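Just one protein chain is left out here, and the rest sit where they should.
Should a chain be cited, it is by its letter among A and B, assigned in written order, with residues numbered from 1 in that chain.
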Amino acid sequence: MSAPVVETRSLAKAYGLAPVLREVQLRLLAGTGAFIVGGNGAGKSTLLRILAGLEAPSAGHALVFGQDTRRLAARYRRRIGLMAHQSFLYPNLTARENLEFYGELYSLADPRASAHQWLGRVGLADAADIRVRAFSRGMEQRLSAARAMLAEPALLLLDEPFASLDHDGAEIVAALIRGAIERGACVLATTHGIPEIDGVELAVFEISRGRLMQHARKEEVRRGGRIRSLLGR
Amino acid sequence: MNNPTIRNWLGFSTLALMLASLFMVFDYVPPDAEMGIAQLIFYFHVPLAWVAFASFGLVAIAGIFYLWLGDQLWDDLGYAAAETGMVFCTLMIVAGSIWAKPIWGTWWTWDSRLTMTFILWLMYGGYLMLRASADDTPQVARFGAVIGIVAALDVPIVIVSVRMWRTIHPAVLVTKQGTHGLEDPRMIWTLMVCLAAFTALWAWLLMLRFTQLRTRSRMGRLSSRIAFATAAASDPK
Partner (left out) sequence: MSGFAAVLRKDLRLELRSGESTLALLALSMLVLVVLVFALGAARVRSVDAAAGALWVAMVFAGMLGANRALLAERDNGAIRGLLLSPLDPSTLYAAKLCAALIFMAVAEVGAVILMVLFFNLDFDASMARLAPILALGAVGFSALATLLSAITGRTRGGDMLLPILAVPIFVPALIAGVKASAAALAGAPFESMGDWLKIMIAFDVLFVSAGYLLFEHVVGGD
């Protein structure tokens, strides 16, 4: 049995006196996909940032490839792709230049070719030489997905990957997620609604009151979410 | 470091030493033949300078240990040392200035040691402003550590450069000829007692402030544990 790509042990995070994550136990294997649902401020993004090593947990451990995320060496950082709420893109560079820049940072064999290929995959080939400043939110989101997946990471962390995407855009990103899982990557994504990606078995978790809970049946989450919204939570 | 007995003992020693130093400065020691009564400030000025520089050294050492070990203790120590050092550094400058008025005929002059002290004062003032402008997070603690280290690295270059720039400060303690300005053994005794008194005062204040900051850090940790426990208690079963 292979070692888990992501493993957290009693992970907790507090901002000041507000506990955001409590006792989070999560194990994800290569070639699997998981989605985390939960309301705004539930701590979904915090969990992803901790796994990416951008924030330190208040207590417990977060391990990625068996390494503590507090001090991830470059060769492990290289294998993580994070698509965060912020796009990490330079507004004054064109889409192509942005991808080529990140391709160079990740020492890709041919950044130019990779950038070109990924622009095609996210349907931005026509907009390749337009500055990101002029992009719509949806285009920027697609480019951000391409940026995160550029180096073919073994762990893909996606924060609201479908936000502000139209139907076509969502299809493209869903296909990319499926592709990543099929080539053996581990994908962990957050979302508001219940995700459906054809042909992929997705684990669904929910963060509620700082705790991560697994849901075997997606309908349950949906119903649970509705009840809570009726109660005004 | 947090033992109240040691702290109280140190507090009473400070009191005793301070009273002794006051007696020695105002009654025991003969005033300097040339400078007269103004020279007595020297017995406070030199110990103030010593503890101010010791504090700033401590800020840098605590900074190195904080970056190395990541223990909050070192940040609390560095912060306490910076605050204490700032107080003594300010007092040293004021005392020196009062001495300089009758002796040099001016409150302030851009002499090398004065300049160096003033630059140090500015640097650690910047450190404290940074700490005051932000919450006490590990991030700000790291910022403080980096500034403490960088400032200490700068001190030797500051000393060399301002010395080349200009100097009129008296070399009181040991001159190149191996003589010092304190002919009377009573002067040396007074200086020693004053050094001990101010060192004790410094150690006592530093300890008080450090204990306070330690308590604050511990309270922060406890509050967050209480917050977690409260959240856990209200979990639906």
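To be clear about the criterion, a contact is a pair of C-beta atoms (placed from the backbone, for glycine too) under 8 Å apart; a residue touches a chain by one contact, two chains touch by 3 or more.
Please read these numbers as outputs of a predicted model, since none were measured by experiment.
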By the document's own contact criterion, which visible chains does the hidden chain reach in the full complex? A, B
Residue among A:Leu17, A:Leu105 or A:Ala134 touching the omitted chain: A:Leu105
Please pick, from B:Ile6, B:Leu19 or B:Ala134, the residue that touches the omitted chain in the full complex. B:Ala134
Where the complex has a chain not shown, which of B:Ile37, B:Leu69 or B:Leu122 is the residue touching it? B:Leu122
Footprint left on chain A by the chain that the document does not show: 52-56, 74-75, 77-78, 80, 82, 84, 86-93, 97, 101-102, 104-107, 147
Chain B positions in touch with the non-displayed chain are 67, 119, 122-123, 125-127, 129-130, 133-134, 137-140, 142-143, 145-147, 149-151, 153-154, 157-158, 160-162, 164-165
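One rule holds for everything that comes next: only the chains that are shown with their structure count from here on.
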Separation of mean Cα positions, chain B and chain A [Å, integer]: 49
Residue ranges of chain B in contact with chain A within the complex: 138, 223-224, 227-228, 231-232, 235
Counting only contacts in the complex, chain A reaches chain B at residues 12, 14, 16-19, 22, 56, 58, 209-211
